[in-house]
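Note that one protein chain of the assembly has been removed; the remaining protein chains are unaltered in position.
Note that the chains take the letters A, B and C in the order they are written out, and that residue 1 is the start of every chain.
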Amino acid sequence: MSRIGVFVCHCGENIAGTVDCAVVAEAARSLRGVVHSVDYKYMCSDPGQKLLKEAIRDKNLDGVVVAACSPRMHEPTFRAAAEEAGLNAYQCEMANLREHCSWVHAKGEATTAKAIDLVRIQVEKVKRNAPLRPIRVPVARTALVLGGGIAGIQAALDIANAGNQVILVERSPSIGGHMSQLSETFPTLDCSQCILTPRMVEVARHPQITLYTYAELERLDGFIGNFKATIRKRARKVDEKICNGCGVCTQKCPVKKIPDEFNEGLSMRRAIYVPFPQAVPNRPVIDTANCTFFKSGKCRACEKLCTAKAIRFDQQDEVVTREVGAVVLATGFRTMGTNQFPEYGYGRYPDLIDGLKFERLASASGPTSGAIKRPSDGKIPETVVFIACAGSRDEQKGVSYCSKICCMYTAKHAMLYRHKVHGGKAYVFYMDVRAAGKNYDEFVRRAVEEDGVKYLRGRVSRVYPDKGQLVVKGVDTLLGGEPLEIRADMVVLATAVQAQHGSEELAQKLHVAYDKYRFFAEAHPKLRPVETNTAGIFLAGACQSPRDIPESVAQASGAAAKVCGLFSRPELAREPIVAVVDRQPPPVFSHCVGCFLCRSACPYQAIEEEAIRTRNGEIIRTVAHVNAGLCQGCGTCVATCRTKAIDLQGFTNEQVFAEVVAI
Amino acid sequence: MSPEYQIGEGSLEALFAAITADGRRIWGPRAAAGCIEIGEIRSAGELARDQVHPISSAKAAAFPRVEKILSYRMDGKDVAIDDPPLPARPTVLFGLRPCEARGFCALGTILNWGTPDRFFNARMERTTVVSIACTRSDEACFCTAVGGGPDHPAGSDLLLHPLAQGGYDVVVLSDKGRALVALAPDRFEPARGAARIALAKIEAEFQAQEITEQLPRLFDHPIWSEQSLRCLGCGACAYVCPTCACFDIQDEADARRGVRLRCWDSCAFRLFTLHASGHNPRETQGQRWRQRVQHKFSYMPERLGVLGCVGCGKCSRACPVDMDFKEHLTEIAKFS
Amino acid sequence: MDELQEKAKQLLEAGTVQVVIGHAAGRGGRRPVFVRSPAQAGKLVHDDGCWQNLATYLGKPEVRKLGRAAVVASPPVLRAMVQLGAERQLGNDEVMALAVVTGGPVRTLATLAAIEGHLASLPDEPPAADRTELGRLAAMTVPERRAFWAEQLDRCVRCYACRASCPMCYCERCTMECNRPQWVPVASHALGNLEYHIVRAMHLAGRCVQCGTCGKSCPLGIPVHLLTLFAERSVQQHFGQGGKASGKPVFAMSTFRPEDSETFIR
Partner (left out) sequence: MGTSVTTPTPLKEGSTFEPKITAFVCNWCTYAGADLTGTSRIRYQPNVRVIRFPCTGRIDFMLILKAFAHGSDGVIVSGCHPNDCHYTTGNYLARRRWIVFRDVLEFTGIDLRRLTFAWVSAAEGAKWAELVDEVTDRVRALGPYREYQALASAGIE
């Protein structure tokens, strides 16, 4: 027989003004299982809490109902008080007499009657409460950062500088990402590599950061604090430890005609190469698809020339597994290819290029050492047309969102062009100019006002070659839709920012949600922007949605802060409001029939398989098991279970059923 | 037993009217969606008579499928129990087959084993059974194998024999039967020995005695799992059986009040013998099937001196997978 | 000896299976039979009188004890096997079906994939008679339907023949047997009966294989199968899944689409 205590709070006049608290307390006293019932002016005050604690001790209560304000307000207060008095915190429930009763109803019998019902409902519930203990999960204080662009670099450094271990995995042979390809950065026009490379070096040198380049995540098992990452380090065919980065091999390799990815195909590289001079690590990699030796079994030139004897044609991929407590996704973005634009000639015109190509042309470390030259004939273009929103905000291209960075870098490109080619004419076709950000609009205005860039509001309908030039047909909607035609020497498309290749597969591998554009989805669009719906996996940078550098860095630091918060304690304590699958003594073992319909219903992949075995190890049956580390306590599985084998602690079937029946 | 009266086809309606006028309800075979069942009938026209048996059981008249045995209220912190008045509705069961009527003897014996069952007895006292002798039978019937027959008098208060000219000879078998006649005396003429329709011929393919003798040595025999392999473990057989008396006690309650109900139950259910520990003394369907046969043909004769089966074959007709009781019993009887 | 009997005989002779679950002649109609020797294969029949969904037997411990089983399988039996496989109640290595379509050839299907392939070509819908009946009920007003079911369910004695004969009702502990709390009254009064049949319909929504066996099994002829058929149809109409016509199993009620549409939520 339960020993329940009921404590009715007046909340000054807030409750007592419309509810007759004495009557409520009196009514509660007559309920079965209630051995103590009082009303008091302010239950949350110190004397109020003292009242509660004393009653718990003196009357030896096994459950309390505090009839006061919303549990969303003071549940923690009273549960803590109960705990101090030696009662398990979860043996305390609240009846919401204020927000749900006194504040919304007129003074009168009906209101007091409702208050009594609300108390009775909670009494019936608390009779069936069980003591619960917070769930403790050990945390491996190592973070896995996927992606070595600026976001990944920032996150890795912040986490490592806080004293934690970091494993940074980058798919390409060097870290740096898109930022390393950029010439200057808006709105300050400082050189991208100048600000990035020190960070890259810092990562490489950092004692707490393990860097895996030319590597990919193969699989991720486990849950928050306890992931197991399987990483495949692709064979460079070069022994990184022995190689001294002299670079002879990359100059002597006879295979010369491979379009250079880093320079967006504007120059050629060898079959053994270092992506770019400042690459980290500065170690070459053999492109086995193009290497003569791997194609024909002959050559070995690099091997002969390597003074360090670091070439390893027989080197195999290496698969490593690491225990990690958290994961930061920073896999970045890609841009839409110019071949997606039939109206602009499917990218068949060499002088119609995308933004990244222009970055390489404008970059001092680029193929033209920063001189703006047409890819076709190396001639300096006298007229350049920049087309913004190329693909972005365009349903036909399957991109209805704004790529966010184009307005700014297009202004930057036009500006850089005007700086480098003084007599040159720069036109920008745009839909709107979106320059929200510190000093952004000023920057665009500078392009127009100081650098004389012509902004034309309208879309370009067609671009076609004519006598060595590109004819750009468009309209200026500000001049009443006046059709106009510009003969340009070069056209630059600000092509749409899109989700990185393979992001869908990765999302599925990690069980994180992604949107219809295959950008990773945050746990909450406003309040949990750097978390995913899978506990322990965080987001940084453009893998979530188009972002510029400062935003990516800010978000990376945000994600890092979340990770550091998680790592700040050796154990992770969580509310015990989680689902449990029942266990029974043999021969029943469990009422779970193992249909696993609950698994498809669980938003958190918290439902695992557990094999029930005989002493000598044979499987009797396989039943569901809830991973308390992953379960967030929504209870959807509970309502899905036909045999009622799953229940939700704190909201068990018996509790909620009793509440309903008590009405 | 010679008939005292005969009643014309045309007089049935008046008899029904008289019974109803006396404040009794009439239950009997009636056409219901998809089958002939036992239910309340208001006129002789509703009485179904061509079937060998209605699918459902007439036992519900005295042993309802759900019966309230008490109710209670929470009075502050105390409990106030109200005993329901004993069931009082007088009932006439009209048009049962003699075998089903005979079932009430076994049913009464088992329900009164030890403590008398006041609920059942109160209903039985107010129930008058009018059965009609069988002129037809089907391959599920085996009354003659268990000591019954197409015109067996046990359990009936009036027994009607169909006449060739229509109408029935009426054999009065009890005071309750006589009282029923008294409700419409002018409708019952003295019997004139009119030609009866011949009774159904039901060959006995075994004798109950053989089974009763066989059972003790067959307890651990594989025959049970063999015969019950296709059994689905539902309760259809028990719920249509005139003699199955097992029940479950259920409380339906909330924080303020509740009722205690007696509900039909069946030994074919896995849950029937499931212990709280999870252990089940009758784990397999074979064991549950054995219990059914043993109970009717061994335990009841042994402890109550009465067979638990009247050979009506209702269970066979109700079974979704054609567990044919006669066939199985014959197999057991002839087993050596 | 017909094709079915021949194929069953071969499976038994080859020792591929130890038992063939099929139908044989019974008193009046057909009854399930467990053929365990080649000699008995002649007992097997398949015609419209064979309406039990034999997949129901695959999970029964008494039947599992007999060894590997082949099932004489009409399309609903095959659908049941696929769904049972998806719900982890039937292992791929336990699958052996002698697929029969009235008038068609007998096909031996030894894997779930094979069954799915076979089903892909067959429609997944209730028998015509049931579709008509569903239509008739749909045409009724709500009070008319209430009256219809009140009359029908008042006759239910809760013998659970419908549950026992359903291949998808394999739970060791049915909701009906949960008593802490007692979700559904055990008593066969109007409330207990209505709630039992609503729960049954809800639990089979998206899982029902549309064999109608539950209705045919009811000793009192209550058309309880209409409830599960209706729930299944509701799932198919709203979510376009639940239909096992594709041969692919689905978990219609434990999955969702953001674009699922309704008109009743404020």
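Worth a mention:
Everything below uses one rule, namely that a residue touches a chain if its C-beta (ideal position, glycine included) is under 8 Å from a C-beta of that chain, and two chains touch if they have at least 3 such contacts.
Worth saying up front: this structure is predicted, and the values here are computed from it rather than measured.
Considering the entire complex, the omitted chain makes contact with A, B, C.
Hidden from this view is one chain, which touches chain C at 137-138, 142-150, 154, 175, 183-185, 187-191, 193-195, 197-199, 201-202, 205-206, 227, 230-231, 234-235, 238-239, 252-258, 260, 262, 264-266. Considering the complete assembly, chain A touches the hidden chain via residues 70-73, 96, 98-101, 103-106, 109-111, 113-114, 117-118, 121, 513, 523, 533, 577, 601, 603-604, 632-636, 638-640, 648, 651, 653, 656-657, 659-661, 663. Where chain B meets the missing chain, the touching residues are 64, 66-68, 71, 87, 252-254, 256-259, 261.
Convention: only the chains that are shown with their structure count from here on.
If the chains shown are joined wherever they touch, the resulting network links each chain directly to all the rest. Contact tally for A-C versus B-C: the pair with more C-beta pairs in contact is B-C.
Of all chains shown, the one whose average CA position lies nearest the global CA mean is C. Averaging C-alpha coordinates per chain places the centre of chain B 32 Å away from that of chain C.
The residues of chain B never reach two or more other chains; the list is empty.
Residue ranges on chain B touching chain C, taken from their complex, read 32-35, 37, 55-56, 65-66, 139-140, 225, 228-230, 232-236, 238-240, 248, 250, 252, 261, 263-264, 266, 269, 271, 284-286, 316-322, 324, 327. Per the touch definition, chain B reaches chain A in the complex via residues 74, 76-77, 254-255, 277-279. Contacts from chain C toward chain A in the complex involve residues 87-89, 170-175, 178, 180-181, 183, 203, 251, 253-255.
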